[in-house]
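Below: one structure, written as structure tokens.
Complex shown without one protein chain; remaining protein chains in place.
All chains are identified by letter, namely A and B, in their written order; residue positions are counted from 1 within each chain.
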Amino acid sequence: MSSESPANIGNAPEGSLEKAPGIPLWLTVLSAVFFVGGAGVFAGSVGGALAHRAWQVYLINFVFFTGLSFGAVLFVSVLNMTNAVWGRSLKRLAESLGAFVPVSFILFWILYFGKEAIFPWSAHPAHGKEVWLSVPFLFVRNGLGLFALSGAALALIHESLRREKGVSSRMDPALAAKGAAQSRRRQAVLSPVFGILYAVVLSLLAFDLIMSLDPHWVSTLFGAYYFIGSFYTALAAILFLAALTRKPLGLESFILPNHFHDLGKLLLGFCLITGDFFYSQFLVIWYGNLPEETRYVILRVREGGWAATAWAVLIFSFAIPFVVLLSRKLKMIPAAMAGLTALILGSMWLERFLLVAPSLWQGSDFPFGFLEAGVTAGFLGAFALCVIFFLGRFPRLPFSDPLFKRPVEEEK
Amino acid sequence: MERFTYQEVNREILRTLNPPRKPYYFLVGGLFLAVLYAASCWAYQILTGMGVAGVMHPVNWGIYLVNFVFWVGIAHSGTLISAILYLLRARWRTSIARSAEAMTVFAVMIAGLFPFIHLGRIWVFYWILPYPNQRDLWPNFQSPLVFDMIAISTYLTVSFLFWYTGMIPDLAAVRDHATGLRQKIYRILSLGWVGSHRQWRHYTSAYVLFAALATPLVISVHSVVSWDFALSIVPGWHSTIFAPYFVAGAIHSGLAMVLTLLIPLRRIFRVEKFITMETLESIAKTIIFTGLIVGYAYGVEYFMAWYSGNRVERDTFIWRAVGHYAYAFWIMVVCNSVAPLAFFFKKVRTRLSSLLLISVLVNIGMWYERFVIIVGSMAHEYNPYSWGNYAPTWVELSIMAGSFCLFLFLFFLFVKFLPSISITEIKESLKPPARERSKA
Partner (left out) sequence: MSRFKSPGILGVFPFADDLLKALEELKASGVPIHTVFSPIPRSEIQKILGQRPSPVRFFTLLGGSLGLATGISLASYAHLKWEFVTGGKPVLAWIPFVVVGFEFTILFGVLFTLASLLFKSGLPKLRLPEQYDPRFSGDRFGVFVSGSGGGKEMARMIFQNNGAEEVRDVF
């Protein structure tokens, strides 16, 4: 893998695939409308009677989209660490999903303003946990963690993009090669660092932002459940993005049905792992039957509205994807995969809803209505704007990556 | 992988099946005697009673169960390497898959012995099986011990069949190379395989399906074993993270055992060109990964014990680090999560001596981890009046030593009678012989 020259791009004509003429303007406008509208709905509600609901759905969206974004960068990091060749064409798309990271960092700090609404222990300190569950300490440690994780993510993406400039502007090949080797080394070091930070920081986030909402409930697997579920969600999002942008961005010859097959298999694997993590917690808590643990689970599987949500999540996040992803034919149809992954994304959002809302919601009705749709649309708009911005500015394929080759249609 | 011809591959690997030299016979003989000794210790225990073992209130599960979990753990890396890495299309698995699978089969067999040894009244072992009887008695299918019985027997069956099926084409190669009685034996073992296109068509399909079925099985088996502990309410055991923690730990110890066995093997058989440094390096990198997971689990367990504010939980975890078995705890932490970090340095993971050393340390550490979890928790439960310590007796230690000798004994037999490197898969990874290339 030593040929680092621009000729490595294959037959792509200079500049033709590098900018993205394919992202339609209406999409950008729609995303902006969603974002502004959502922000407005949120801002309007936080002052009034629905403040608790507003902060609740803000938190849900925050943990969902943050996990998704970091999960996508984890995919990039794993590709680097395993020197995998099959997924290279998807690398840049995954990085585009990571573009939300700096925005998520800003959104984290806004949580501070909702601390009374979000953290039940801010007004009534949890007995025995006063040291750990104190607002300043929580924000400092999570802020630092997110800062480190975001820094690692952006550094990783930056290194991956750095070489594109060298390639496209046709630098002196020797210099380009040297820069390329340096960039490769840096990515090789950053990837495991990011991986470790991902596990630690997202676990911390899960313990602090989700598990602490029910301060006297603990589950040692909770952090891992959150970050594995986020990775599963991210894989679904990458597949969704690949299916959606194949034609508009002119990537048909680079992202083949084979890639959908492979990514579909990986998605199936993580569907099973996430389901297994869920079951591990469920079985242990059910079997031990200790009241301080079962309270959390009983609320979510017995009480009317929550129970229906729980069944929906089980069916749409695990049962249906499992059955669909077993079929080889279905995995290779981009449209089918787009539909399935959209279902998974929606269902995993519901899953985060199910983790957060029952702990916070005191009312008797089911907190799902216009407010939730609005704030979620706001987050979705912000996320989409980040992805569009990224794909508009940077090459859509990792041309300078030496493991990236024009894929040959395999016979299967 | 270097460029070999098919003939070279056959020759080099079939060479390992040549009659061995004298040291081999002494070694195998010695191991067999050790196994006989351990078996006689077991017979002594059956005749005299469980009192000759150290298990006693409060620690009713002693090193027999530590060994049980340890050997099931060792078994896992074999299936990881042959099934999971097959599905992930990792090239470095090819030369080590067969030995790793053999390791799995032997380790599961030995693991399966330990519940019997621990049972005491071994003549009633069959009561756990679901069979119709005149009193209409059935096992309690909600019990994790029954899960164990089902999972371990399934795992033994499946891993044996997976190993054997993978060997069929290789056994045909041995048959075609052998003469006389040997040929007759291998003819039976290879089931009459001829490598016709029909046979290959079904074979390749079946192998992928085996791998796809074995993968969730291997994860479920050690999860089930972990639930032997997690489904209780013993402090230090009742923890939701146990299932993935045990699976990661199992793979960790199994990979270390693969390194420990294969580094001498490749030297003795001079198959370094097949089991390359790149392969060993890949194993080492995977060990870093599993070591980090295990370290994460230690950290989370400690954090959660503190965070929960549960007095008993906190006390259990503090006692683990400073109490009677503190030495075991610190061996566990250093060997499992600290030592593998050395593999981050390329020099360490490409040198045979450091690979071997760290792999042995990891095995020791993982054994002690099971010890700390099982014995450490039972010795220090809720009621201070019931606290008590446990020490294994000579009977238990002899049987444990015997289990290691049995494992090595079976493995030594395996490498001399069956092809320990997959001939067919190595050939598949090479470019097929083509006339154009041979001219060049």
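The rule is simple: contacts are C-beta pairs under 8 Å (C-beta built on N, C-alpha and C of every residue); 3 or more make two chains touch, one makes a residue touch a chain.
Given the structure is predicted, the values throughout are model-derived calculations rather than measurements.
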{"item": "Of B:200, B:327, B:344 or B:394, the residue in touch with the unshown chain", "value": "B:200"}
{"item": "Candidates B:220, B:276, B:310 or B:389 - the one touching the absent chain", "value": "B:220"}
{"item": "Residue among B:222, B:252 or B:427 touching the omitted chain", "value": "B:427"}
{"item": "Residue in contact with the excluded chain [from B:138, B:344 or B:394]", "value": "B:138"}
{"item": "Residues of subunit A (touch criterion as defined above) contacting the omitted chain", "value": "279, 282-283, 286-287, 289, 411"}
{"item": "Residues of subunit B in contact with the chain not shown", "value": "5-7, 10, 130, 136, 138-142, 146-147, 150-151, 154, 157-158, 161-162, 165, 168-169, 172-173, 175-177, 187-188, 191-206, 209-210, 213-214, 216-217, 220, 224, 424, 427-428, 432-436, 438"}
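Throughout what follows, only the chains that are shown with their structure count from here on.
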{"item": "Interfacial residue positions of subunit B with respect to subunit A in the complex", "value": "87, 89-90, 216, 219, 223, 227, 230-233, 238-244, 292, 296-297, 300-301, 303-304, 307-309, 344"}
{"item": "Subunit B-touching residues of subunit A, taken from the complex the two chains share", "value": "82, 86, 127-129, 132, 192, 196, 199-200, 203, 207, 218-224, 265, 272, 276-277, 280-281, 283-285, 287-288, 290"}
